[in-house]
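Missing here: one protein chain of the complex. Every other protein chain is in place.
Going by the order they are written in, the chains are A and B; count residues from 1 in each one.
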Amino acid sequence: MKELLINKLKEKFQDFIEEIIDYSNELTFVISKNKILDVCYFLKNNEDLKFDYLVDICGVDRFKKENRFEVVYNIWSEKLKYRIRLRVKVDEKDLQLDSVTSIWKSADWYERETYDMFGIVFLNHPDLRRIYMPEEFEYFPLRKDFPLIGIPDSLPLPRRN
Amino acid sequence: MKENSLSNNQDIRNKIIQKLLEQDVQIVSEDPLENTMVLNMGPSHPSTHGVLRVILKLDGETVVDAMCDVGYLHRGFEKIAENSTYHEFIPHTDRLDYLSPLSNNVAIALAIEKVAGITAPPRAQYIRTILCELARISSHLMAIGSIGIDLGALTYWFYTFTEREKLYDIFDLVVGARFTTSFTRIGGISHDITEEGIQAIKVFIKELPSILKKCEKLLNRNRIFIDRTQGIGKISLEDALNWGLSGPNLRASGSERDLRKDEPYLIYPELDFDVPYYNEGDTLARFLIRIDEIYESLRIVEQALKKLPEGEIISNDPKNALPRKEKIYTKMEELINDFMLVNFGINPPVGEIYQAIESSKGELGFYIVSDGSGYPWRLKIRSPSFCNLQVLPLLLKGQMISDVVAIIGSIDPVMGECDK
Partner (left out) sequence: MGLESYLNGEGFFTTRVNDLLKWSRTNSLWPMPMATSCCGIELMSFAGPRFDVARFGSEVFRMSPRQSDLMIVAGTITYKMAKVVRKIYDQMPEPKWVIAMGACASSGGMFRSYSVVQGIDQFVPVDVFVSGCPPRPDSVIKALLDIQAKLKKEPISKYY
């Protein structure tokens, strides 16, 4: 199964796969930023592969100087009963990425949550706003430089009397 | 000069007024009965299953459009996880899906064991499976009771709640707490199950089918209930897969996807059970499938109780699993291991994993990125209620107001899990 997947992806997208990691029986592909939409389209619509269920999208803050953030896509194939992971590196100076809502509709709220927590903007998203924090909140909570107890007075509280 | 400018202004004003009066002046007023109305089903509402806010656009009584507003219970679990050791995070997971807390404990224990690369001994796996299925029964009893009470059938809720109280007594006996249990540890479980506990579980699973039959007589063929739930909130299989549904909601639309069969964990490969599914995809199917799953869970618990092996309940790995309390007070190595584990955490290798279980709401998964220290670098919770609620605006279009309550009840969201 793993060989089939690696071969199929390599023959089409050889230059854009940066790394292939195989850890604890799970396969991860690190893909470059501008080809993520094509890779996802290929994975969903290819007759042998058919990865039609998007499990999760999340962001990770690596806290390095270059390529600070990463966006991770976990997908599942109903036909092959196999799981796969895609990772995309995003730099802090260019916090934009293509949205995959045109491929899997469930990416809608996942990408809103990643925007709310990290500040990564997804282009062509139908409705990109904050989902967990109130609209007026100015910071991005899950970045490593935001403190756990929060910033005092960043959220309003009603008066007692 | 001043008079000049004043008279100039007056002239200009007169000219403008003249021009306006010559044009065709029409008075337009909005007729309130011809427009759509926006209704707020606010966070504090008797039947929105917690703090869910739904904003509806209505044309009379039909829903034209709907939008969900979540986040009223966002407690910051993921940030808390980055600042506490793996052991310290286990009690926090109880509060995720608070209707079946034991399955969340089992999920996080499996995920951390995958990160650390250890496995629990067989007796611990069997006990974890039994308690996981009992938690699933408890959650489904609450779900079908809520569907009953939302549609006005109060007696149903009282019947299922009495059964849930009996389950709380069993948890009290076996685990030590009624509700928020925190029972599993890394490498096994916290303490062993006694003979009294096993007897109590056997008595419970013998009595539950007869009470469920009594409940089924109330609603399953009731004319009013069927009229209110059949054909309401239909979703096709393709849409369900595209929108990311999982659990009983997906199986009511025709899929057979169940993580206990597709990617087995714990001891499910050795047990014999079926996965029920329906093809209609409406509210009635989502109600009936939960009752069928309760019967299947009773089968699983019965088989697991028969096959329960003897042995230890926590693995012997000194770097990762907490040692027993008696040994800590008397032996030196266990004391040092306990000190290191509590203060600095376990020692996993560097890497990332994803581990999911089939909880009562769907696929509950943990994605952990480890950087080699006792604190996780990133822990992402894939909660099934968050993904199931995305489909709500699609289901509500075209239905009446009174169907909104039935549809939300049949999806069965738990806001503690949805808002993390």
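The rule we apply is simple: contacts are C-beta pairs under 8 Å (C-beta built on N, C-alpha and C of every residue); 3 or more make two chains touch, one makes a residue touch a chain.
Keep in mind it's a predicted model, so treat the numbers as computed, not measured.
Participant: Which chains here would be touched by the one that got left out?
Facilitator: Contacts of the omitted chain with visible chains: A, B.
Participant: May I ask which residue of B:V54, B:C68, B:L99 or B:C215 touches the chain that does not appear here?
Facilitator: B:L99
Participant: Using the definition of touch stated at the top, determine which of B:Q23, B:S44 or B:S210 touches the missing chain.
Facilitator: B:S44
Participant: Pick from B:T180, B:N220 or B:Q399: which residue touches the chain that isn't shown?
Facilitator: B:T180
Participant: Could I get the residues of chain B that touch the absent chain, sorted low to high?
Facilitator: Considering the whole complex, chain B reaches the absent chain at 42-46, 50-51, 71-76, 79-80, 91-92, 94-95, 98-99, 142, 158, 161-162, 164-165, 168, 178-180, 415-416.
Participant: Of the residues in chain A, which ones touch the absent chain?
Facilitator: 132-134, 141, 146-151, 154-161
By our rule, only the chains that are shown with their structure count from here on.
Participant: Suppose each chain is reduced to the average of its Cα coordinates; what separation in Å results between chain A and chain B?
Facilitator: About 22 Å separates the centre of chain A from that of chain B.
Participant: What residues on chain B touch chain A, complex-wise?
Facilitator: Residue positions touching the partner: 70-71, 74, 76, 78-80, 83, 114, 117, 241-244, 255, 257, 262-263, 351-354, 356, 363, 365, 367, 369, 377-378, 380, 382, 386-387, 390, 419-420.
Participant: Mind pulling up the chain A residues that touch chain B in the complex?
Facilitator: Chain A reaches chain B through residues 23-24, 26, 28, 52-56, 58, 60-61, 72, 74, 78, 81, 83, 85, 104-106, 108-109, 117, 130-134, 141-142, 146, 148.
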